[in-house]
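Take this structure first; my questions come after.
Note that this complex is displayed minus one protein chain, with the remaining chains in position.
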Amino acid sequence: MTPQAQLLKKRHRISAAFKLFCLSVTCLAVSILGILILEVTLLGLPWLNADFLTSFPSRFPEKAGILAGLAGTLWLVTLTAAIAIPIGVLAAVYLEEYAKPGRVATLITINIANLAGVPSIVYGILGLAIFVRFLGLERSVLAGAMTMSLLILPVIIIASREAIKAVPSSLRQVAFALGATRWQVTRDHVLPQAMPGILTGVILALSRAIGETAPLIMIGALTYIAFVPEGPMDEFTALPIQIYNWTSRPQEAFHELASAGIIVLLLVLLIMNATAVWIRYRGSKNKFK
Amino acid sequence: MRLTRTRGRLLEQVLRWLFFACAAISVLTTLAVVGVLSIETFNFFQQVPAADFLFGTRWTPLLEPKSYGILPLLFGTTLIVIGAAIVALPVGLACAIYLSEYAGARTRDVVKPILEILAGIPTIVYGFFAITFVTPILRTLIPSTEVFNAASAGIVVGIMVLPMVASLCDDALRAVPNALRDGAYSLGATSFEVTARIVVPASLSGIFAAFVLAISRAIGETMAVTLAAGATPNLTLNPLESIQTMTAYIVQVSLGDTPAGTLSYQTLFAVGAVLFSMTLILNLIANAIMNRYRDVYE
Partner (left out) sequence: MTQPSEVLLQANAVSIAYGDQLAVNAVTLPIYQQRITSIIGPSGCGKSTLLRSFNRMNDFIDQVTLTGKVTFNDQNVYASDADPVAVRLNIGMVFQKPNPFPKTIYDNVAWAPKINGRRDNMDDRVEQALRQAALWDEVKDRLQESALNLSGGQQQRLCIARALAMNPLVLLMDEPCSALDPVSTARIEDLLFELKETLTIVIVTHNMQQAARVSDFTAFMENGVLIEYGPTETLFTNPENKRTEEYVTGRFG
């Protein structure tokens, strides 16, 4: 074999080995998801029953349940949505429809992009200082919701801006030409058209809020409460906090309880993400051309 | 026939200001973060000299004798970041290379959603995974590993950050125009040569920006390290020992009973300020890199 041919064989061998390496690594990464879900399911499924979903935490694993956490998370998500969605969407409307391109708009955009990268615990610190202490809201669901809103606001704004940007300008032009004001154009034409994209972004932002633990710990969400919040000023706990509490105990049984809690949490997230995908799919079918 | 309409205009103005206020909340948020951190850190520095804080090697703000040197926390965070980087950067890049250069459309359609799902799993779940899966395995392999250790947390933070690295690197690789690949293949190159010597070098800035962002996220990660890495500030580079990161310390303080206004309470903000500064600088660097690299092919 000529040296040229030998070299060619070697190059092909290296190329095949490299491809195999990248493939193996990818399979490894993907299988991690499988391992994770398998472990959580095996540990937690036996504990997942109606009692679990309707009981409060307890010193005795057999009697412990996730009701307080579920209720708290539900309260939190509802309040957070009520605060963050209007502010976020309207901020996106301002930046895309009203703001004149220039230094102010660019500054706000850069600012939002930076906020999206700030660690969640810093938002917790902010919530602690401003909502809990300064505004005196103490350890309430409201304080938690306001902190979470600040956390997910950049995500909602960025996603909404993308959705609004995707609305063809011809749609706006037609509406303006018919003598509508900017708000009328936005309200009746742009927002409805951008709604699927906005909703998808909102749902993804809220699923992030559901999974966050650190900011809630910072503002004082308790790790052991045996009641369901009845008003926005009540103290509360949340699903991830309950999971954290159980995980940090050394006993095996509590770890299994934590798995059950994780299954519940992942199911909630799965439902939300599936909804987002469904909305994105439905929305892509009625596009104004 | 009047060409003016006063009542509608008032409403429009009000709405415009309302929407502006919504957008301005983001600016207020940043100002609030900077303000809160600065004020309390300033108060902190009234009692503890900045040099002691930044260069001191003992961190015992809650026990006697009190010491306020942040280096142990910095080392702790660094250990986690190194561990995460070792896991996430090579694996993420290799995944991205496979997805972008080798995988067919069907494979991409399966693998990309899986990576997105991995990215969406809450960090508390990863903390759980660290304690119940990774640590036992590590302790079996290396018996001297402590129950709480930096390695478990580092590995798990790496897994957490992996999807982001893979996704961003994939974007960077796919941004390389196919004309470049065509040219290289037509010269008689193997796929490894085209990938390693043309495509990856051409997307280096994007890949680097992805790495910087991954490090920034690893620094800010809280729950996995709180659960798995420990609560003992420890100036060490041994990943098998128990340590405490900046984020874990902040959690520890708020879980305890620290009345507002005390020095211990202020340490929360001082450490938070260091954390915020580090992630901010890294994010700005990554953004600067990404803005620059768009011009490579022009």
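Which chain is which? They are A and B, in the order written, and residues in each are numbered from 1.
The rule is simple: a contact is a pair of C-beta atoms (placed from the backbone, for glycine too) under 8 Å apart; a residue touches a chain by one contact, two chains touch by 3 or more.
All values derive from a computational prediction rather than experimental measurement.
*Asks:* Can you work out which residue in B:Ala88, B:Leu138, B:Ala184 or B:Met278 touches the chain that's missing from view?
*Replies:* B:Ala184
*Asks:* Among B:Arg9, B:Arg197 or B:Arg292, which one touches the chain that has been omitted from the display?
*Replies:* Residue touching the absent chain, from the options given: B:Arg197.
*Asks:* Residues of subunit B in contact with the chain that isn't shown?
*Replies:* 104-105, 177, 179-190, 193, 197-198, 202, 296-298
*Asks:* Residues on subunit A that touch the omitted chain in the whole complex?
*Replies:* 3-4, 7-8, 11-12
Just so we're on the same page, only the chains that are shown with their structure count from here on.
*Asks:* On a C-alpha centroid basis, what's the spacing between subunit A and subunit B, in Å?
*Replies:* The computed centroid separation for subunit A versus subunit B comes out at 16 Å.
*Asks:* Which positions of subunit B touch subunit A when the two form their complex?
*Replies:* 8, 11-12, 15-16, 18-20, 22-27, 29-30, 32-33, 36-37, 40, 90-91, 94-95, 97-99, 102-103, 111, 114-115, 117-118, 120-125, 127-129, 131-133, 159, 162, 166, 190-193, 195-196, 213, 216-217, 219-223, 226-227, 247, 250-251, 254-255, 260, 268-269, 272, 275-276, 279-280, 283-284, 287
*Asks:* Under the touch definition given earlier, write down the residues of subunit A that touch subunit B in their complex.
*Replies:* 11-12, 14-15, 18-19, 21-23, 25-26, 28-30, 32-33, 35-36, 39-40, 43, 86-88, 90-91, 93-95, 98-99, 107-108, 111-115, 117-122, 124-126, 128-130, 133, 150, 153-154, 157, 181-183, 204, 207-208, 210-214, 217-218, 220, 223, 240, 243-244, 247-248, 255, 258-259, 262, 265-266, 269, 273
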